[in-house]
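Note that one protein chain is taken out, while the other chains of the complex remain in position.
Up next is chain A:
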Amino acid sequence: MDLLNALVTFLNFVFIPAAAYGAQLALGALGATLVYGILRFSNFAHGETMAFGTAATILLTFGLQALGVTFGPLPTALLALPLGIAATALLVLGTDRAVYRFYRVKRAAPVIYVVASLGVMFIMSAITRFLVGVEDIQFTDGARFVINARDFRDWSGLEEGLALRSTQLITLVVAALAVAALFWFLNRTRTGKSMRAFSDNEDLALLSGINPDRVVAVTWIIVAALTTTAGVLYGLDKSFKAFTYFQLLLPIFAAAVVGGLGNPLGAIAGGFVIAFSEVMVTYAWKQVVAYAVPGDWVPAGLLQLMTTEYKFAVSFAILIIVLLFKPTGLFKGQSV
């Protein structure tokens, strides 16, 4: 019985939160890694693209709610998501036409793209703030919990509760679906194959008759879909605040680099590595250990490897270790 309590505590405070956070990071990192692999630059505006996509979806969700449309136990935002993706796709395609295409034609160095994307970031962040403001916005509706901590305690007779929010479950399911669809697209369809060819060797791809404008446009549309989905899932799970999305940029890039920039599989692995290490290294293991060992072995201390202030140091330490020993990331990506 005590081992069960230990397991439930671990699931409730470590596994479920870290898995949901990891899935959000993985989706974000997938978008960043696609831009890096195919368009060949680190997109600083990535967090703000997520914020814009979420803002657009929020406005559409409020519109749907005002019309009385809901999605049963699921959040209405999922209904609004496709339209939000379309709005974001228009924005990034417009940005590409107005900014990045100019540098692509000139074959500019990657660092110039990066600085240009920094400028795009400022403009996008301003657009988002004009659109929905700077306040904290909650836009989740429908059932809040799949498993409620108190109900679980009553049902199982255990001392510890287990909570699974519907948004956490939705995040994991939608992330899995999105990743499966992306891999099917990249590996099985003609357009996906041409994108991979373009990523491997641009000149060779051009020689074999691949239309670069089409590859770029499709990439941006996929990136818009991934970022908007990641942003909306994150916003549903926590809440929407424009400033927080800007701060998401760091863990997302850490995830993409740890996994191997340009490698989609690596981005997913990286997202989970960052999320789990942030939570597990700073978790106080006292409670779990107290349930798992006989009574008189229970430690007096908190069994915390590092206090939570160092949460971000953990992701960066992992980033540095990976770059020192495997400069191309855990999965073979492009070296930075």
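Simple rule for what comes next: a contact is a pair of C-beta atoms (placed from the backbone, for glycine too) under 8 Å apart; a residue touches a chain by one contact, two chains touch by 3 or more; residues count from 1.
Just so we're on the same page, contacts and distances are computed from a predicted model.
For the chain that does not appear here, its UniProt entry gives the protein name "ABC transporter substrate-binding protein", which is one of "ABC transporter substrate-binding protein", "Monovalent cation/H+ antiporter subunit D", "Biotin-dependent carboxyltransferase" or "Succinate dehydrogenase/fumarate reductase, flavoprotein subunit". Summary of contacts with the chain left out: across A:Phe52, A:Tyr113 or A:Tyr283, the touching residue is A:Tyr283. Checked against the full complex, the candidates A:Gln138, A:Asn187 or A:Asn211 give a single residue touching the omitted chain, namely A:Gln138. Listed residues A:Leu30, A:Ala163 or A:Val216: the one in touch with the omitted chain is A:Ala163.
In the full complex, chain A makes contact with the omitted chain through residues 12-14, 17-18, 21, 135-136, 138, 145, 148-150, 152-153, 161, 163, 165, 234, 238-239, 241, 243-244, 247-248, 251, 275, 278-279, 282-288, 302, 304, 307-309, 311.
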